[in-house]
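All protein chains of the complex are present and in place, except for one that has been dropped.
We just call them A and B in the order they show up, numbering each chain from 1.
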Amino acid sequence: MIPELGYGAAIVALVLALWGAVTAALGARTGRPALLLSAQHAALAVFVLVTACFALLTYAFLTFDFSVRYVATNTNLGTPFYYRITGVWGALEGSIILWTWMLGLYTLIVIVRHREGARELYPWVLTVMLGVLAFFLLVITVAAPPFARQAPVPADGRGLNPLLEDTGMITHPVALYLGFTGLTVPFAFAMAALITGRVGDAWITLTRRWTIVAWYFLSLGLLIGGWWSYHVLGWGGYWAWDPVENAAFMPWLTATAFLHSVMIQERRRMLKLWNISLVILTFGLTLFGTFLTRSGVIASVHAFTQGTIGAFFLSFLALVLLTALGLLAVRWDALHAQGELDSIVSRESAFLLNNVLLVAAAFTVFFGTVFPLLSEAARGVKVSVGAPFFNQVNVPLFLALIFLMGVGPLIAWRRASFDNLRRNFLWPVLVGVAAAAFFFSLGVRSAIAVLVLALTGFVASTITVDFARASRARVRLGEPLLPAMGGLLRRHNRRYGGFGVHLGILIIAVGVTGSQAWSVQTETTLRRGEYAELAGYRVRFEDLTASEESNHFKVAGAFTVSNGRGLGVLRPAKKFYPQETSPIAYVDYRLGLREDIYLVLGDFARDGSQATVKFQVNRLVSWIWIGGLVLTAGAVLAILPEKKKAA
Amino acid sequence: MSRRAWRWLIPLSALPVLALLAYGFRVDPREIPSPLIGRPAPGFALTTFEGAPLTLEAQRGRVVVVNFWASWCYPACYEEAPVLERSWRAYRDRGVVVVGVDIQDKAEAAQKFIRDLGLSFPNAPDPTGKVSVDYGTYGVPETFFIDRRGRIRAKHVGALTDEVLRTHVEPLLAEPAG
Partner (left out) sequence: MRRRLVPVATLCLAVLLSGAARGAPAPARPVSEAEVHEIAGGLRCVVCQNLSVADSPSEMARQMRAIVRERLEAGESPAQVVQYFVDRYGDWILLSPRRSGFTLLVWLAPLVAVALGFAIVGVLVWKWTRRPASTGAAPRVDPAMRERIRRETEAEP
């Protein structure tokens, strides 16, 4: 009964979404407000219905309704309560419901925020949002129905994928999807601009905050994904350049490029064509990402594959790309305007360079990801394109981008005079060079590491120089220091929010460099009481304990860790789930600012007399998560509403 | 092409990419073809669970079916074991040898597997995994069909059925041992 209700709700929602899209479009063409109102009501109804779907599916999970196939494959009688809720989006069908729900939520927010302010664009924005909603509802009702029943009803379900029983799993899809679905909004505005021919700056100004919010959630989703990979998967890494990781990274890269190039359009009215293309590309990459994750076309650790769903996504991607790019071609003349640049040494140039590098990186990742397919299509030979390739080709691009992070915010618009360059960059360059010398003297020999540290010094100094100079100016006018700094942050929150984000990225870059360059590991078999040593730490195997949990059987090893002083006991374990043929690793670790101690339990003797352990000392990994926090602060600052000038 | 027409290259440029992605539906990224087909089979010198020596050399002149399995490989290995046993019994007098290589496994679990499924063909553990890597296996079950002259002629990934086994073995049996 409940599943049928859910299915019915989805069908009605699909019909209403289509109805809404059509009426919104008609309302736009004819200018009749009643049609627009009807579309708005349809959007509200769609949201309510999708919420109902979500609630009903959760209910099926909570009541162990194994007659629903999705419930039976993702939960069993032993699944703990909270995982029965989060497991709802743990696999294909449920994840699409989550996506659709967020899309519906964003549509409502768009309605509330923009129905007054954007008269011309708004109806078409609504059309596009409802159209995308309709597509996802189509997938829910036809390609991947979450409420599909099965007979006979099994007595117990299979259970949630054990790797998903983790807080990272709960938050990672939520953040990531908020990012992906959020990128639909700037796309919808861009389409509205193309359709109405109003390709000026209105759509950019209206979507600025949307872009930052979506970009932020995408960043958060990527970082949480890295965190989850690090502390759950047991290989000690946080990013493997797996195709689905790349699928989320590519739109992030182009969204970052977009965030920057809109500033040029805002200031100098240039790059209209480029900005619209970037938005279309970003949304296209988002769809490509869901296609990759769900079609099984490229092998990946993540892909949940299912029959026809890949064809659905590919068809929609084709429709979106051809329509959007076709409209772009139609409006070419209005978009294609003569730009004006005073000098090649200017902020405009820096931003253009930033865009070239980011889009080149996105292209590189894209080409590398689909290359196995290309190789097979062209000559029938299967090849792999993995982490070593992506690391090698992307490092130079990212180094250049870090450099630009320092140059861009400080270099003058239009034309940077020699004086301007000297004033802004002399100190930072000196600091950068000094940092390089300093770390080299400390024994750092990896060229990339030295470069990253030097560039970090350079960029951090540019931020400091700028902030210090501005604060000093205020202090000279009579304001005490701290209020001056606070006032600066608030008054110019866009600029300093951006700085905060840059700072966060810097910290992440240092964390990535440190962990790649200086982490060490070893793997040994220890008898009871024996110890292994690495990087000044000593790990001694004490004992094995076995325990019975609600849905698995766990064998944990007790390892005392010390480095002169005792640091406690770590308990890496192996968890044996009945539905899995092999055990799942449970990593235990001790995080630190400088380094993490990371233990993975390998094989062990039944009687507990010996155990194999992989022992890693991972350097500076925590900086990545700290950088994420700083990035968050920066993003929040950046989207605060503008403070009105005092009269 | 006139200047106006160049702009249509932009939407058209999406087509090759879409076509490539569509091509992806026709291939299975997890199916890796073996480069060993047609090449001499790598030799091995193992000891069966009963303690008897088992080498590929000793089987020269006969058609050899080398099957890689593990006791934790559920359900595929459990499904194909009866097939292998049946084939062994049917073909052993016709010059076919069925050899099982147990990889990444524990001795007691493997022996239980053999006992429970009543396997009478020679089975040996590969404790270091060298034989499995030598044959380029990437999982279980995988089966190699070696002709009388010691060359690998076919590789089958996944559980065997009577029909598949027959399709591979019969032609090899018909070939001379020269």
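Here, a contact is a pair of C-beta atoms (placed from the backbone, for glycine too) under 8 Å apart; a residue touches a chain by one contact, two chains touch by 3 or more.
Computed from a predicted model, the values in this text were never measured in an experiment.
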Fill in the blank from the handout: Out of A:600, A:617 or A:630, only one touches the absent chain, namely A:600
Fill in the blank from the handout: Which of A:344, A:433 or A:640 touches the missing chain? It is A:344
Fill in the blank from the handout: Cross-chain touch to the chain not pictured, restricted to B:92, B:106, B:151 or B:166, is B:106
Practice task
Would you indicate which residue among A:16, A:103, A:126 or A:163 is in contact with the undisplayed chain?
Solution key: A:163
Completion exercise
Where A:464, A:522, A:562 or A:632 are the choices, the one touching the absent chain is A:522
Completion exercise
Note that chain A touches the chain not displayed via residues 161-163, 233-237, 240-243, 299-302, 338-344, 349, 352-353, 356-357, 359-361, 363-364, 367-368, 371, 375, 378-379, 381-389, 392-394, 397, 522, 525, 574, 580-585, 600-603, 610, 612, 614
Completion exercise
Absent-chain interface residues of chain B come out as 30, 32-36, 72-76, 79, 104-106, 127-130, 132-142, 157-159, 161, 164
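Everything that follows uses one rule, which is that only the chains that are shown with their structure count from here on.
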Problem - chain A and chain B, separation of their C-alpha mean positions in angstrom - result: 40
Handout entry: chain B residues within the chain A interface of the complex
Key = 7-8, 10-11, 13-14, 17-18, 20-25, 27, 29-30, 32-33, 72-74
Exercise for the section: Give every residue of chain A touching chain B within the complex, in rising order. Expected result: 277, 284, 288, 291, 295-299, 310-311, 314, 317-318, 321-322, 325-326, 328-329, 332, 370, 372-374, 376-377, 382, 581-582
